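Omission of a single protein chain aside, the complex is shown with its protein chains in their original locations.
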Amino acid sequence: VPADRKRVRGPEESQCPLLFLPPAAQTAEPREPRAGRGNGEVRPLFARCGLVSQAKGSSYLEAGNTKILCSVYGPREPERRDEAGVRSGRLLCDLRLAPFSCGKRGAWIQGSGERDLSLALSESLHPAVCLHRYPRAQIEVNVMVLENDGSVLAHAVTCASMALADAGIEMYDVVLGSALRQDGGASLVDPDLAEERGNWLAGYEENRGGVTLSLLPNLNQVSGLHADGELRADTLSAAVRTCMESCHKLYPVVQQAILRAVKRKAPPPEK
Amino acid sequence: MAAGFKTAEPLEYHRSFLKENCRPDGRELGEFRPTTLNIGSIGTADGSAMVKIGNTTVICGIKAELSAPPSDAPDKGYIVPNVDLPPLCSSRFRPGPPGEQAQAASQFIADVIDGSKIIKKEDLCIEKSKLCWVLYCDIMCLDYDGNVLDACIITLLAALKNTQIPKVTINKETDLAEVDIEHKRHLQINKHPVSSSFAVFDDTVLIVDPTAEEESLATSVITAVVDEDDQLCAFHKPGGSSLSAEKLQDCITRSVTRHREVGKLIDKVLESTKASK
Amino acid sequence: MSPMKLCVPGERLCSTEDCIPGAGTYLRHGYIFASLAGYVLRRNEGEELPVISVVRETEAQLLPDVGAIVTCKVTSINPRFAKVHILYVGSTPLKDRFRGTIRKEDVRATEKDKVETYKSFRPGDIVLAKVISLGDVQSNYLLTTAENELGVVVAHSEAGAQMVPISWCEMQCPRTHNKEFRKVARVQPEYLQA
Amino acid sequence: MAVDMRLPTARKLISLPGSLSNAEGKHLVVPGDVITSDTGFMRGHGTYMDDEKLTASVAGEVERVNKLICVKPLKTRFNGEVGDVVVGRITEVQQKRWKVETNSRLDSVLLLSSVNLPGGELRRRSAEDELSMRDYLQEGDLISAEVQSVFSDGALSLHTRSLKYGKLGQGVLVQVSPSLVKRQKTHFHNLPCGASIILGNNGFLWLYPTPGHQDEEAGGYYTSLEPVALSDREVISRLRNCLLALAAHKVLLYDTSVLYCYESSLSHQIKDILKPETMDEIVMETRQRLLDQEG
C-alpha cells in the first residue's frame, strides 16, 4: 500500500486505550433496563434546519447523543453523464462517520460499512424525491455523523429528508426513520449504541436482531427496510409495526423544524 | 439589478463597496465576524470543540490512542492533526481523498503545532521507547465561508484544552499497559497560538477575516499566528500579490489584538462549560 | 388577516374538485398534495377554480427548461458554436452553474448560413438566450438567440470598456470608438431586471 | 411455489433418426482446417489462403456455390445484407439519427430521413423534428426495419419506410444466433396458433399478439397498451419457450419448424418446456416431423 501523502500521518499502528483496561473492567456488566425511558419510547429529538450557509438546504439532528449533520447541494449539472440522467435527475447520497464519532477511532477513508449505509440511505430517500422534475441534474445529499450513539441509519434518513425539504427539493413526502432492537422478548425502540451491540455478548438465545425502517408517513409507504439478526416472522412483523408507529411520533418535530426554517427564510408572500 | 451585478460581475461588485470602506456583508474592513465557541460537545471524543466565525463552522474531535514512540525520538509522543474539507461544507469540494486546500491546511496546522509547541511532545510519552500517546486531532469543516485556518486553530486549541487522557501504567509483571479510566488528566497546554487571516484586494486594500467569496476574489491571502507572548509563531502567505512592510506590520499588530479577544473567549467558554458540569 | 397556512412535502392540501394544482404540488388519487415546504397560496386566475400552489422564499430550484429565457456568460467560442454558462433563468439567479451551447445555426433567424460565431459573441459577453432543448447524452443545454430580443446585452471592448450597441450587429467602444461585431439584443424592459 | 432443483446432467448428443438430410452430411470445419488444396476454387467469407491451400478461418459449415467456397459460422454476430429484415433496439438518440443495437459488430444507424414521420412521407425534416426525435423513438424502444445499405466499415443503415416496419409494441423478444434464422421470402408470419412472429435475420425474434383485422397492414405494430388477453399470452409464452428449445438444439427457425415445435409442446405445461429432458423430447419430435414432411 503506498503511503498516504495527502494527510499528516501518525505512527504505523496505534491502539485504543480501552483495549488495555484491566481484566476486571473488561467483563461486560449485565445490562440494566434502559434508564429514563420505556422500551417503546424514542429519545428526545432535537432538530434544526438551515444551519449550513453554503448548502442549498441543511439540517442538524440530535437524538440522545447521536448527532448528525446533513447538507444538500443541487440540483446541479451532473459530473457523470449517462442515459438515465437525461430524463430524470440523479440522487447521490454520501454518509460519513467522523473519525471521532465512535468509541474506536474511525479511519479517514470511507469504509465498507459507511458505503453500505450510504446505499441504504439512498434507497430509503429515493422513493420520496420527485426526480423527474430535475432532468439532467444531480442532487447531492451529504451526511456527517458527528457522534454515533446508536440508530444512525434511521436518524440519518430523517435528517436527510429534512435537509431535502429545506433545500426546496420537490418531494412526494418527508421520510422518517426509526430503529428497533429486539432482545429476546424486549423490543427496544431507538436503541443507543450499547443496546445495539448488546446482543452479541448476551448469548445464544434466538429472536435477537435489529430493524431499521423508513416511512413516508402521509403516503403510508415503506421506503426502506433493513433487518438482521435472527427474528421470527411474527416478531419481524410486530417490529415493522412498532417502527411505523414511532416514525409517526417523530413527525410533529420534523414538521416544526422544517416550517421554522421556511418562516425564517421569508415572510409570508402577499396575497 | 444589484443581484444581477453581484453574480455577473462579482469583483466590480466588491470594489464598489470597498471604495466606501465597507463590505457587502456590512462589516468594516478591519472587522472580524462574530466568533462563537462550544466546547466538549462530542461525547465519543476525548476532547472536542466547535467554533463558528460568521457562517464558517469547524469542529475538532481529539482521540487519544496508545503506540510505541518514534524511533528517532523515543521520549516523545505524536500529535496528528488533519483538516478535512468534506463535500458537506461547500459545493466546491468533492468526495474522495483530501484536495490541495485540505492538504495545505493540514500541513499548516502541523507546522503551527510544531512551531509554537502548544503541547510538549515529551508530555505525551508514558515510558521511553515503549509507550506513548498519539493525539489524533481531526478538524472538520462543516460550513465553509472563508477563513477556515483561523477557525481550525481556535477549535484545535479549545479541543486540546478540553482533552482528558486516562492514567496509564505498565504492569511490571506482564509488561503490558494498564489503563485506568477512572483517573484522567488534562493535557498541559504550553502555548496558546491564535491566527488572524487577511485578504488583499487589488494589491492594496487589506481586509480581515475574509468570507469565501472575498477569498476567491482577493489577489492575496495572509495568515499570521501569534502566541500570548506576542511572539509570531507562523506566517502563511501562499503566493499572490506582494505586500509592503508596513502592511505586514499592520497585520501582525492586528493579530496581537485578535489574540487577546480569542483568548478571552476560550477562557470564558471553558469556565461556563465547567460551571455547567 | 389569519396567518398563512404552511405545509411540508406530503401534506394533503385539497381535492382536485376544489382547486387546480399549481407549482410545488402534485396529484395523487384525485387529491392535491404539497411537494415543497412553504406557504400555501390560493389564487384566482380567471379559471373556474382557484390555483393552489406552495411558495418559498425564491424559486431556488428552478432549472433551465425548454422555452425559458436565460441569461448567460460566454466562456468560449469556436467556428461551430459558442459555449456559455447559464447564470439566470428568467430573473432568478442559479446557485450552480449549468453549461449551455449556442450552435452557429441558432445564432440568428435570417441568413443562417452566413453566421460567423466570432462576429456574434466573444468570451465574457453577457447574452440573453432561449432554451430550445435539454440536449442529449453528450451535449449541454441547446440555446438560441435567433430573435430580435435575444443576443448580447453586455460586452466589453478590447480596451476593456463596456460597449454601446449601435445596430443589431455592431457595438461601439466609448473609449476608443472602435466598432466590434456582435449579435446585439434589442433589450426589452421586461428582461432588464437581470 | 415450485422449485425445480436438480443435479447437472450430461448433455446427450441427440442421435438423429436416419442421417442428415443431405447424403454426404455436413462438412464442418474449425479455423485452420484445410478445406481444399485444389486451386480451382474461389476464396469466400470465412476462409483464407495458406500455402495455396484454402483454409477455414471460422468454425462452421462449408458452403459451396459453384466455384466459390465460404464457411458459414455457427455462432456469429449478424452480417447484414441489403434487404434483410431486422429487429433492433434503440440505444442512443443522436442528432439526426438513432443508434440501433442489431447484434451486428457495430451499432446500426437509423437516419431521421429514413423513417416515416407522422404527416406524410414526403414531409421535409425540420429542425423541430430533430429536437423531438426522442418523442418518436427513445432509448430502449424496439423497432423492426430493413437494411437499406451497408457502410464501408460494415455498419448497417436501416430504414422503416414501409408500413410493415416501425416501432414495436407489446410482445416478447427472443434472441438467438443469426445463423439459426432461415432466409425466407417473408419474415413476418401470422402463425395459425394465434400469435404473430417477426423472424429478424439478425437473430432477434419478436413475438406479438396477432393484430386485429383493421390494421392488418401495419405488421409489427401493436401499439395499444391495453392488456393482452390471457389466451394470447399463453400462446406467446409457449412460442417463446419453443424458440429457445429449438435454438438450444440448433434447429433452423422458420414458420414451419416453429409451428411443429409448438404443436409438439402442447402436451407439456409452458414452464416445463425448458427442462432439459422436455426440450429433448419436443425437439426430437419436431425434427422427425420436419423430416417426414421433407421426405
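Letters are used for the chains, namely A, B, C and D, taken in the order the chains are written, and counting of residues starts over at 1 for each.
The definition used in the following text is that a residue touches a chain if its C-beta (ideal position, glycine included) is under 8 Å from a C-beta of that chain, and two chains touch if they have at least 3 such contacts.
As a working rule, contacts and distances are computed from a predicted model.
Not every chain of the complex appears here, and the one that does not is recorded in UniProt as "Exosome component 7", selected from "Exosome component 7", "Exoribonuclease family protein", "DNA replication complex GINS protein SLD5" or "Ribosomal RNA-processing protein 42". Counted over the whole complex, the shown chains touched by the missing one are A, D. The chain omitted from view is touched by exactly one of D:86, D:168, D:181 or D:283, namely D:168. Checked against the full complex, the candidates D:79, D:103, D:148 or D:241 give a single residue touching the omitted chain, namely D:241. Contact with the undisplayed chain is limited, among D:155, D:228 or D:284, to D:228. From the options D:27, D:43, D:72 or D:89, the residue with contact to the chain not on display is D:89.
For chain A, the list of residues touching the undisplayed chain reads 19, 112-113, 115-116, 119, 123-124, 126-128, 200-201, 204, 206, 208-209, 211, 216, 219-234, 236-237, 240, 244. By the touch criterion stated above, the residues of chain D touching the omitted chain are 1-8, 89, 91, 139-142, 168-173, 222-223, 225, 227-228, 230, 233-234, 236-238, 240-241, 269-271, 273-275.
Convention: only the chains that are shown with their structure count from here on.
More inter-chain C-beta contacts link the pair A-B than the other of A-B and A-C.
Ranked by how close its mean Cα position lies to the mean of all protein Cα atoms, the top chain is A. Chain centres here are Cα means. That of chain A falls 37 Å from that of chain C.
A separation of 51 Å divides the Cα centre of chain A from that of chain D. Contact with two or more other chains is made by residues 73, 76, 83 of chain A. Residue positions 91 of chain B are each in touch with at least two other chains.
Looking at the complex, you find that chain B touches chain A at residues 41-45, 48, 55, 57, 59, 61-68, 70, 78, 80-82, 84, 86-91, 95, 97-98, 102-103, 106-107, 109-110, 134, 136, 138, 140, 142-145, 165-166, 168, 176-181, 212.
The residues of chain C lying in touch with chain A in their complex are 1, 3-4, 6, 8-12, 24, 26, 28, 33, 35-39, 41, 55-58, 60-61, 63, 95-99, 134-138, 141.
On the chain A side of its complex with chain B, the touching residues are 4, 6-11, 13-18, 20-22, 25, 51-55, 65, 67, 69-71, 73, 76, 94, 96, 98-103, 105, 108-109, 140, 142-144, 146-149.
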